[in-house]
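My structure is below; once you've seen it, I'll send some questions.
A single protein chain has been removed from this complex, and every other one stays in its place.
Showing subunit A:
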Amino acid sequence: MSGVMKRMGMIFRAKANKALDRAEDPRETLDYSYQKQLELLQKVRRGVADVATSRKRLELQLNQLQGQSSKLEDQGRKALALGREDLAREALSRRAALQQQVTDLETQHQTLQGEEEKLTLAAQRLQAKVDAFRTKKETIKATYTAAQAQTRIAESFSGISEEMSDVGVAIQRAEDKTAQLQARAGAIDELLASGALDDQSGLAKDDIQAELDRLSGGTDVELELQRMKAELAGGPASQQAIEGGAQRQDASGQQQSTPRFDKQ
């Protein structure tokens, strides 16, 4: 559905929501509406009372007229008994005029009675509607209050869950950091072990290094010894030759000499 109906509905709802949001409390609006309905009901009831009063006034008038009519009838009868036909005629003609008024009033009375019945029925219906509205209003108010409470609960829950997730993140961070530190420590150990990284403390000298140190120390002693021998034997030319030879011997002899040391 994409026509005018849907679009108008959407706009209305959006506007109604905005209007509701702006309203301080929809419960007050409902109470106000109920108050207005009660006032209307009061007006209808007043109307019923007014019509009933008019009807009663008419009934009184009718009683009076009927009383007068009976009186004139009696007077006419008495006049005839006394042989006064003229008086009797007068009395009966007045009675006839009164009868006409009585008929008119009776018509009015019937009309008023009909109006009164209609109004009474309308008042009863309105009363039922107002009662139904009051029930509905109270239900809506209760639902609204409950919804408000639910919203508050939901908000506090979401707040709690946010806090929980914060804690979770903190734990995660701590775990990550620990893992990172562990990995770093592991890597340093490996680098140190492989010799790619110097141990600045100088404490972690392993046995191989100690052996190598010892070896190079031993070579130095050998070289020194040969140099002294050459000095004693002759000039600097031979010393150079010895040094060159010693270097060559050092380069090749070290590899050869290592296993010798090992074997000793």
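The definition used in the following text is that contacts are C-beta pairs under 8 Å (C-beta built on N, C-alpha and C of every residue); 3 or more make two chains touch, one makes a residue touch a chain; residues count from 1.
In this section, contacts and distances are computed from a predicted model.
Enquirer: Choose one: "NAD(P)H-flavin reductase", "PspA-associated domain-containing protein", "Alkaline phosphatase" or "Branched-chain amino acid ABC transporter permease". The correct choice is the protein name in UniProt for the chain not shown.
Expert: The chain we cannot see is, by its UniProt record, "PspA-associated domain-containing protein".
Enquirer: Can you tell me which of A:Ile11, A:Leu121 or A:Ala147 touches the chain that was removed from the display?
Expert: A:Ile11
Enquirer: Out of A:Leu38, A:Leu105, A:Ile140 or A:Leu223, which touches the unshown chain?
Expert: In the full complex, the listed residue that touches the missing chain is A:Ile140.
Enquirer: Of the listed residues A:Ala49, A:Leu82, A:Ala97 or A:Ala132, which contacts the missing chain in the full complex?
Expert: Result: among the candidates, A:Ala132 touches the missing chain.
Enquirer: Touching the absent chain: which residues on subunit A qualify?
Expert: These residues touch the chain not displayed: 1-9, 11-16, 18-19, 37, 129, 132-133, 136, 140.
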